[in-house]
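Take a look at the structure below.
Note that one protein chain of the assembly has been removed; the remaining protein chains are unaltered in position.
Let's look at chain A:
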Amino acid sequence: MSGDGDAGVGVAEDLLGMKRVEIRIAGPRLLAAAHRLAPAAIAAGLAAGLGGCAGPLSTLDPAGPAARSISVLMLVLLVLAALSFVVIFGLFLLALRRRRSRAVSQRLFLVGGGLVFPLVLLSVATIYGVVLGERIIGARERPALSIEARAERWHWQFTREGQGGSVTRRDILDVPAGRTVEIVVTSADVIHSFWVPRLAGKIDAIPGMRNRILIRADVPGRYGGVCAEFCGTGHAEMGFTLVAHDPEAWADLERGAAR
């Protein structure tokens, strides 16, 4: 227990150190990426505008395509939600000012407000969500690199098949930057959940199942990961670090594994 706890603190402090490095390295590149993709610019604008939203585990400071497209979805939904809130709560507040009874159009309220208004907005949101989900899940994509993430109370084992046999690391997940990697997630005991907030959504690690998630870090760096599904007394300390290597470093790593 105490050993696990110490490991957790270590990881978190890694994250703390990493944060400063991260901002220096990733800032300009993120900006460049934002110029390429208009929606991404919005997300970056959001991140910059909110300032405090950058954080080592912040979904609002995306560093990979999945997390970035989700942050755009999130922004769009937020705008739609804010508009709906203003309309409905505005109608509520305006109604409070009425001082005498008068007839209202039942059709306008119930058909227009009750049916048409939500159906239009919900259809837009749902179609957007489903199409985006289909893209993120990448059912037909078969990345060249597949890594097994095995959760066990309360740490992670990441196993990669290299040229010279398999390499397993505890709580450190090495990936090449700029490439899509498949993570096959499983568990040795209870249900955990694999989550690197800045790169992608989460996927549960369930004993007896092999779930898969595609993940990509655009730029080299260290990205914090956590266990998101409650798994017992060590749940809070079940963090890990994803290290995205630049091509040379990755090649070195592969060679090292071969040797």
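Rule of thumb we're sticking to: contacts are C-beta pairs under 8 Å (C-beta built on N, C-alpha and C of every residue); 3 or more make two chains touch, one makes a residue touch a chain; residues count from 1.
Methods note: contacts and distances are computed from a predicted model.
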Item to check | Which of "DNA-binding protein", "L-serine dehydratase", "cytochrome-c oxidase" or "Branched-chain amino acid ABC transporter permease" matches, in UniProt, the chain that is not displayed | outcome: "cytochrome-c oxidase"
Next on the checklist: Given that one chain is not shown, which residue among A:Met74, A:Leu145, A:Ile172 or A:Ala249 touches it?
Outcome noted: A:Met74
Checklist outcome for this item: Those residues of chain A that touch the unshown chain are 9, 12-13, 15-16, 19, 52-60, 66-67, 69-70, 73-74, 77-78, 81, 84-85, 88-89, 91-92, 95-96, 98-104, 106, 109-110, 113-115, 117-119, 122, 125-126, 128-130, 132-134, 136-137, 139, 153, 189-191, 193, 195, 197, 200-204, 206-209, 211-212, 224, 226-236
